[in-house]
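What follows is a set of notes on a single structure, which appears directly below.
With one protein chain withheld, the remaining protein chains of the complex are depicted in position.
The block that comes next holds chain A.
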């Protein structure tokens, strides 16, 4: 019963850092060896405490969770201790990195199905254990599923996990202890609909949704809608029609992939709109898709051996993931404003696409605003515009927009222009991402000439500037009208 925790020394002197393998906003991850433990290779996550809030409550929860969970498919901490202003969390070193890095470096079109099932089953074991323990992971995605060279698969990153048994005491002293959570956490693409509109609360089934998205991520090489910047809620709506085309090009370009019926059905169950209809992790483990699942040896031979220079890949891809993640974190709040009435999961070709409230039927494109009086009010201060409205020049403006503009109909050039700029920005963002991936795959970083890099930088700054401009514009508009 003794935790292996005891064995690892709580002293920085006992560890020798080999290299940095990942960087985040306020934490870095290092590969290191623990000298007194026969130089066991470990990963050390060093969290800068000077950037955390002073009560350290969330950190305490995270490390406590990591040391009290005990399951072969969960990455737990050997120990944690402070070193000057940093908190060091010592963990097992997973030499192949995350499934995200494996997929994006070596399987950009997705993994073969018989390998996917192995990884998913291991992950599902972890989820089943977590849920049994009363924990929600809340951030399940390929980037948080780590793989070691012996094929062991571990679910990691409990930074935003929550326990239903540990009510969060807010500063006002009130506690809530029900089996539902209401705060928003996670990474946009993988987030379940009920988490995004979290007024009704959500439970374990939100993890099942993210698991389904992760399955799609492994199958296609990326999560659905990932070509869109996660943040741009408005944008998602106006780019709806572009997205289908985009997705088809990507999938047909490499020859249509065939997936088994069992796989398609399993993913379909996870992506049920109604959380109550999604199966529990325990039940999902019994799904036929996992019945004849191969062992981890299979993926060692077919996936992990194929990886060239795993360590290097880990390093590069970690930087890549982190870069993207940081992006996403910044925009978590905006995601709240995204409004999707439902998701369409097309089982035949394993594609998921959003359905938006005002475009329930395509004929609604020209519907006047009276037709949908029950339509939800826009949340927050975001102007909610759907694709159809763009076509029409915004004739069915929502209430807030009406107040702002002081008119109901009419072509609003500024607004359309704004949308188009956003769209342009999205395209630029996509381009940047593609470049990053190409770079990571070809490993031709050095060959890129300086000019191109500078151009990219200029482009990036332009985008930022534009965003700022837009913000000011909006603020001005508001102040003029109020």
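The criterion applied here is as follows: a contact is a pair of C-beta atoms (placed from the backbone, for glycine too) under 8 Å apart; a residue touches a chain by one contact, two chains touch by 3 or more; residues count from 1.
One rule holds for everything that comes next: contacts and distances are computed from a predicted model.
Only one chain is not pictured, and the protein name UniProt records for it, out of "Mo25 family protein", "Nicalin", "NEDD8-activating enzyme E1 regulatory subunit" or "RING-type E3 ubiquitin transferase", is "Mo25 family protein". Residue-wise, the contact with the chain that is not shown comes from A:87, picked out of A:87, A:219 or A:300. Interface note: of A:26, A:70 or A:260, the residue touching the hidden chain in the full complex is A:70. Only one residue from A:133, A:302 or A:351 touches the chain missing from this view: A:133. For the chain missing from the display, the contacting residue among A:18, A:33 or A:49 is A:49, taking the whole complex into account. Within chain A, the residues in touch with the undisplayed chain are 1-3, 5-6, 10-11, 49-50, 54-57, 59-60, 63-64, 67-68, 70, 79-82, 84-85, 87, 131, 133-134, 164-165, 177-179, 203-204, 280.
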